[in-house]
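Just one protein chain is left out here, and the rest sit where they should.
Lettered A and B in written order, each chain numbered from 1.
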Amino acid sequence: MFCDDNVTYSMWRILTETSVSARNSLKNMNRKQLIKLGAQGALTLGLAISLSSCGGGDDLNAISVNGSDTMLQVGLAWAEKYQQLNDDIGLTVNGEGSGTGIKALINGTIQIAHSSRPMKDTEREQIKAAHGKEAVQHIVGYDGIAVFVHPSNPVKSLSLEQLHGIWAEGGTINNWSQVGGPDLEINRAGRNNASGTYSFFQSAVCGKGSDGKGIEFKQGTAAMPGSTAVVEFCETTPSAIGYSGMGYKTEKVGWLQVSKTTGAAGVGPSNPTVASGDYPIARALYIYTVGEPEGDVKEYLDWIKGPEGQAIVEAESFVPLSN
Amino acid sequence: MSSGKKSIRALGAKLLDGAELPIRIAITICGWSSILFVGAIFFFIFKEAAPVFPHLDWGEFFFAHRWIPIPAEGNEPSYGAMGILYGTFAITVVSMFIAMPLGLGAAVYISEFAPPRRKEWLKILIEFLAAIPSIIWGFIGLVIMGPLIQKILGVEVGINLLNASIMVALMAVPLIVSISEDALRAVPDSYREAALALGASKWEIVYKVLFPAARNGLLAASMLGVGRAVGETMAVWMASGNTDNIPENFFNPLLVLERVKALTATIAGEMPDTVHGSEHYQVLFVIGIVLLTISVIINVVSDLIIKGIRKES
Partner (left out) sequence: MSPVSSSNPFAAGGNEIRKQRTENIAKNVMLGAAILLIIPVLVIIGYLFYKASPVLSWNYIWDVPRDLGRQGGIWLPLIGTFYLVIVSLMLVAPVGILAGIYINEYAPNNWLTRCINMAVTSLAGVPSIVHALFGVGAFVLTLGMGASLLAAACTIAVMTIPVIVTATREALAAVPMAFREACWNMGATKWQTIRTIVLPNSISGILTGVILEISRAAGETAPILFTGAAASVAVRTATVGDKLMPYQLDDRFMALSYHLHVVAEKISGMPQEMKYGTAAVLIALIVVINSFSITLRLYLRSRKKW
């Protein structure tokens, strides 16, 4: 905001003047002067607030990160570990969604954007227009989207076609008995409409209709407040089905093997199957920077792609690059 | 030393007294600030929402049940918020069904039946109830009430309309109790004495004398309860199941076990994932306008009712 020297100088001037006029007013009580004093005092206070608000991060080399909610966990884990190793780096990590992260990159408020989807061409153009540099894409890992169910559910494997019938608008599978399970109505739980996981799962499972337009999810699909909420919903609800990153698996929840065609053997989400492409619902995790990264940001990204960062990727149950 | 202190104090007093005019100006400006802030809230909410006004299909917004702001590839977004409006409406109605009898009962007990000491204790406890933040209610709904509903009612999903309504009811009750109690206390004692003299029992006084005499205040209490229920965010978000559903049969009482999605929860859930300035973002501000309008109408009307009571008594 007002971080230039002029302001600092004028603030100093006002401060000294204020103290002079305060001394005067002690000698000679004068209404006009007092009004002036009050006004200057208010101004000083205002300046002090605005100055202290731009004083943040002076002592730390701050890197701001925002983007995909899916990558929030791994992003936080990277930041936490990296901070321990490098005391002079201040990392702020947020997971407000891939779109928000890229938008913040365009606006220059962050240096690193996490994204669980590739950048759109329009976004690339905006980066170019705003900064004069190309957006650079870094793949830092892979993620399988697992289909979670209650552990007691006898259904262990579904084909993409059957998943389509369960999730997609116009699909006819509404009861577990239609896919060999108990006679229970299926309770679907997903993410909110703006989430990257939502749109990825939509394109992978619901796909496109014959007219080339995408098919939406069925009405009555819950939009859970977070990926963990989806998994917990599946833990506690016998008739539930939900999707979330495979990183969110717990011992108390079951997941389905998925086959590309009905009748083929199902494949469970795991590091090798995701990396090899055998598991059909998988995607890459991206990091975007404006131009080739330099300095602290470069060091941080190199570290993420290196063995320590990739160990964290694996520890957070994503699929590391080396696989 | 003490005389020096004294003179400084006197000087300070003189300074403060001499500043009558600037202080008066400051006080007046602060006094008007509430109007300024209400105006600013309207201004900024409308400002952020305004770009979408010309091309938002209002008929679709209010009467279509299809909320897909970010569509699949090749599709047009649709902003049919009827399911979400229904969700807020349903939570409000069901929570008031729970909160009104509880709140009214507690208010009558506190104001008419309770011995003085117990009255004090109850009032303090209800004040604590009012102070519990909504995130705590959401958490309780999620981890305690949800499994409880599953177990007791034997249903599949524990986070549903009933769960959210119970949480909202518990949040609205303290408000209903305190306003109702005020309204009951505002009924002049001479009414009670007259009824007693005619041989009425305490209960007869309550429902034949106090209820009719305090009906405006009780109405205001329920309206403020409604306002609370409409505007509640975190508890509703975490405990309602957040699913855009409209039941086929409105007269089936089992609809309380369906999951619903509320206006407030839609904003809270989708806002962080939207890009500032996008159409979706603007439509979320339109939802904000709907909420703002409902709450301001409710509050102003109930305030007028309450003021009317004060004037009468």
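Rule of thumb we're sticking to: a contact is a pair of C-beta atoms (placed from the backbone, for glycine too) under 8 Å apart; a residue touches a chain by one contact, two chains touch by 3 or more.
Computed from a predicted model, the values in this text were never measured in an experiment.
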item: Hidden-chain contact residue, picked from the options B:Ala10, B:Ile41 or B:Leu254; value: B:Ile41
item: Residue among B:Pro51, B:Pro71 or B:Pro272 that touches the chain left out of view; value: B:Pro272
item: For chain A, the residues touching the chain missing from this view; value: 1, 49, 52-57, 60, 69, 72-73, 76-77, 79-80, 83, 87, 90-95, 109, 224-229, 231-232, 247-250
item: Positions on chain B where the hidden chain makes contact; value: 16-17, 19-20, 23-24, 26-28, 30-35, 37-38, 40-41, 44-45, 47-48, 101-106, 108-110, 112-114, 122, 124-129, 131-136, 138-140, 142-144, 170, 173, 177, 201-204, 206, 224, 227, 230-234, 238, 264, 267-268, 271-272, 276, 284-285, 288, 291-292, 295-296, 298-300, 303
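Throughout what follows, only the chains that are shown with their structure count from here on.
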item: Whole-Å gap between the CA centroids of chain A and chain B; value: 32
item: Touching residues on chain B, where the partner in the complex is chain A; value: 11, 14-15, 18-19, 21-22, 26, 65-75, 83, 146-147, 150, 156-159, 237-238, 241-245, 259, 261, 268-270, 272-276, 278, 280
item: Footprint of chain B on chain A - complex, ascending; value: 25-26, 29, 31, 34-35, 38, 69, 96-97, 99-100, 102-103, 184-185, 187, 192-195, 198-199, 202-203, 206, 208, 212-216, 219-225, 233, 236-240
